[in-house]
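Note that this is a trimmed complex: some chains were dropped, and none of the rest were shifted.
Which chain is which? They are A, B and C, in the order written, and residues in each are numbered from 1.
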Amino acid sequence: QGALEKKQVTLGVGGKSLLYYLPLTVAERKGFFKDFGLEMTINDFAGGARSLQALVGGSVDMVTGAYEHTLRMQAKGQDIRSTIELLRFPTIVVAVRKAVADKVKSAADFKGLKIGVTAPGSSTYITVVHAMAKVGLKATDASFIGVGGGASAVAAMKRGEIDVISHLDPVIAKLETDGDVVTLIDTRTEAGTKALFGASNPAACLYLRQDFIEKNPNTTQAAVNGLYKALRWIDKASPAEVADAVPEQYHLGDKALYIKAVQASKDAYSKTGVMAQDGMKSVFDMLKALDKEMESVSADIIGKSFEPRFAQKAGTTVG
Amino acid sequence: MSRGKLLALQILVAVAVFLAWHVVTTWSIVADVKTMRFFFSTPVDVFKRVFTMFLEGSVYRHLWITLVETILAFVIGASLGIVIGFWFARKPIVAAVFDPYVKMMNALPRVVLAPIFALWFGLGIWSKVWLGVTLVFFIVFFNVYQGVREVPQVVLANARMLGMNERQLLRHVYWPAALAWVFSSLHTSVGFAVVGAVVGEYLGSAAGLGYLIHQAEGVFDVTGVFAGMVILMGFVMLIDGIVTLVEKPLLVWKPGETRTV
Amino acid sequence: MTGAPVHKRQGGDVTIAVHLKGVSVAYALAGGGKYEAVQPVDLSVRDGEFVALLGPTGCGKSTLLNIAAGLMPPSSGTCEIFGERLSGLCGKAGYLFQQDALMPWKTAEDNVAIGLEVGGVRRAEALERARAMLAEVGLAAFGERYPHQLSGGQKKRVALAQVLVREPKILLMDEPFGPLDAQTRLIMSELLLDLWQQDRKAVMFVTHDLDEAIALSDRVVVMSAGPSSRFIGEFAVDLPRPRDIAEVRSEPAFHRLHSEIWSCLRDEVRKTYGLTNKGAA
C-alpha cells in the first residue's frame, strides 16, 4: 500500500447511531481506520441529504450514505462515486398500526391511509410508493406525512396520527417492542428485500467525489479498507459482541432488545463490499419510475456510480 | 424622498442581487458553476418554478396552511408575550422569581423540542403553531417587560394621582407607553413566527411551505427549495405590511420631527 | 372669611385636611449616601384653607407636595389626610406637577377627560366637561392637539384643567402658573379662586411669585434654603375675600406683608447661595 496523500480526513454521516451505519461505528470504535493510518473526524448530520450537501460543498471528504444519492448526483452531473457497499438491503420496514392491522394486510390496502415517512422524497417514502406501485396504486392514493427521524415518529404512531409507518431502526424496534405495530414489509432480510425489489438493493455505502478519489487513491483505499475490516468483523461477531462494541447509549436502554435488532438485520450487512449489478439496476429503475427528474436519465450512470476496485482490493489485501 | 424614487432604489437593490446571483451561477467565478447551482440554483429557474407553482395552483393549499400557522403563532405568541410581559413588569416579585427560568427556557433549542411538541399537539398545525409561539413569545415578552419599565416616572405618578387603578394604568399608561417597544418586537417576531411554522413543518408534517421545502431538499431539488423560500419572503412582507398598517395610527402621537409647511 | 390663625392648631370644629407631623425627607443617593432635603417639619392645612409655600429653589417644596400626595413615604414623621394616616397614594388630592406630566399619547381633551373617565363618568360626558374646562383655561381650540404640539404655557394649562376638572378635595399645585405670562396668570388665578370659592378645597400652592402667593392665599409658609430646610416663617394673609386679584395689590396690608416676607426670603437665599457653594468647594 502506497503512502497516504491525506492522513486527516473528515467523514460525514446522517445519523451515526443508526444500525444502518453500524460498520462505520464499528470501524471507528475498533480503531480500524487508525489501522490503515487514517485520522478520521466523523461529522454527524441531521439526515443523509445534509451530509451529501457537505460533500458537494467540500466541507467533508467522504460520506457514508445511501447509494441512491450517488445515482441522483450522477444524474445531476455531479461526479460522486460509491466505493464500498456497507448494507445490501435497505432495512426499511413498513408497518401498520395495531388498531387497523386487521383491515390493512398489504400495500394494496393503503388507499386513503395516512402514511408516515421520515421525510417526503426520502428512501422511506420511495420504498412505500414502490410497494404501492407494484399493486397498481399511485402515490396520490395515500397521504404522506413527514414524521422526522426520531421520537416524533414514535409519538406520531402512538398518538394514532398515522396508520402506516415506513421507517428504520431504532424507531421500528421501539414500536415493535411496545407492541404498537404489525410489520407488513421488512427489507432487513434478504427474503423481504427480494420480495419487494426482486433483487438485492444496495443501501448504505461509502461515497466520495471523483476528483478526491483521483487525487487521493491511497487515502480512499485506506478508508475502504477500514470499513471492509468492519464488515468482516461484523460478519464473524455475535450480536452480543456487536452490542458490546457500540457505545452503551445505542442500546436504547435495553441491551437484549438491541441484540435482537442486530440479529434481525445482521444478514443485511454486505459480505464483500462489492455491489451486485442487478441490485444497482433495481435501485436505478425504482428511482426512474418514481422521480420525474430521473425520467430522462440514461442507465449509463450506473456504471459511474460505483467503483468496485477499492472494495475488490480490500477483499484481497485485508484479512 | 418620493415614493417612486424609493421604489426605484428598492428595485435596484433587488436587481443587483439577482444579477450577482445570476452571474455566480452562470460563470465559474467564485466557484465551479455546477457546485454553485447545486447550492443556489439559478434565479431564472427559481422564478420559473415560483411561477409554475402558482400557475398550477398546487402551492395554494400549502401556503394557506403555513399562513394559518404563522398567524396563529404570531397572535398567540405576541399576546402571551404582552400579557406575561405586563404581568412581570407590574409584579416585581413574580419577575424576580421567574426571571432565571424564563431565560433558561428561551435558550432551549426548539428543534430538539419538536418531538415533545408532536407528542403534545400531534402532527397537525398546532405543533407548528406552538413552535412558532416559543420563538415569538420571548421576543415580545422581553420588549414589553422593558417597555413597561421605561414609562416616564412623572407621567406614571400623574396618572396614579388621577385615580387610575392598576387595570386603568395598564390600559392608559403602560400599554401606550410600551407600544413602540411592542411594535419593534412585532416586526422582529413576524419573521420568527414564519420560521417557527416552517421549521415545524420541516420537522414533521403533511403540508405547508416547510413541507414543500423539505421535500425538495430530500431530492436535492435546490430550485424547489429556493422557490419555497422566495414565496416565504413575499409572505413575510405581507404580514409585516399588516403590522405596519396597524402600527401607524396607534403611534401618531409620537413627537417625531416637527414639520413646518 | 379672613386668614387662619397661625402657629396654633385648631380645636375639634375645624377639620384638618393635610397634616404633616414631624415630616423629614432624606433622599438615598447612589453609592449609599443620603441627602437630607427637609428636616422634621409640621404643617397643617385646614379644609378650605389656601396655603402658599414659598422658598428658595431646591429647598424641598416639591418634596413636601410629593409627601402629601403619598407618592413617597417621609423618612420620619407621618402625613395625615382628614385625620387618617396616609399610606400609599392620597386619593383625595389632585396634584399639578412641576414637570410636564401629561400623557403624550393622549390629546389635550383626552388628557383632561381621562381623570373623569377613570372615576366612572361616561366618556361622552367626560369629554364634554373636559372641553368646557379647556375653554376655561383658554384652550378651546387646542383640544385635539397632542402635548408635543403645544407650547410650554399651553401644556401647563392642560395640566391645570386636568387637575381642576376632577374637583378634588385637596389641591396640590407646584408652580401652576410658572410658564404663563402675567396676564394669563391673572386670568388663571381668578379661575382658580372662583372654583375654590364655590367649594372650599384645601390648597397647597407652590409659587415663586410673592404677589401671587399673597393675593391668593390665606397663609404663606416660607421655607429655608436646603439642605435640611425648615419653616422659617408663617404669615397670615388678612385680606378680605372675595378678592379682586388685580386690585388687591394696591391695598396697604398687601404691601406690608409683601415687604415682611420679602426680607425673610432675601436673607435666606443670599445666605444659602454662598453656603451651598462653600459646602462643596
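Here is the rule we use: a contact is a pair of C-beta atoms (placed from the backbone, for glycine too) under 8 Å apart; a residue touches a chain by one contact, two chains touch by 3 or more.
Every value quoted in this text rests on a predicted model; they were computed, and no experiment measured them.
Summed over the full structure file, the protein chains occur with the copy numbers A x1, B x2, C x2.
Everything that follows uses one rule, which is that only the chains that are shown with their structure count from here on.
Of all chains displayed, B has the C-alpha centre closest to the centre of the whole protein C-alpha set. For the pair chain A and chain B, the distance between mean C-alpha positions equals 37 Å. Centroids of chain B and chain C (each the mean of its C-alpha atoms) stand 50 Å apart. Per-chain CA centroids place chain A at a distance of 84 Å from chain C.
For chain A, residues touching at least two other chains: there are none. In chain C, no residue touches at least two other chains. Partner chain A is touched in their complex by these residues of chain B: 34-35, 38-39, 114-116, 118-119, 122-124, 203-206, 211, 214-221. On the side of chain C, the complex with chain B involves touching residues 69, 71, 89, 91, 93-95, 97, 99-107, 114-115, 118-119, 146, 148, 159, 162, 166.
Residues 154-155, 157-165, 168, 172-173, 176-177, 179, 252-253, 255 of chain B are the ones touching chain C in the complex.
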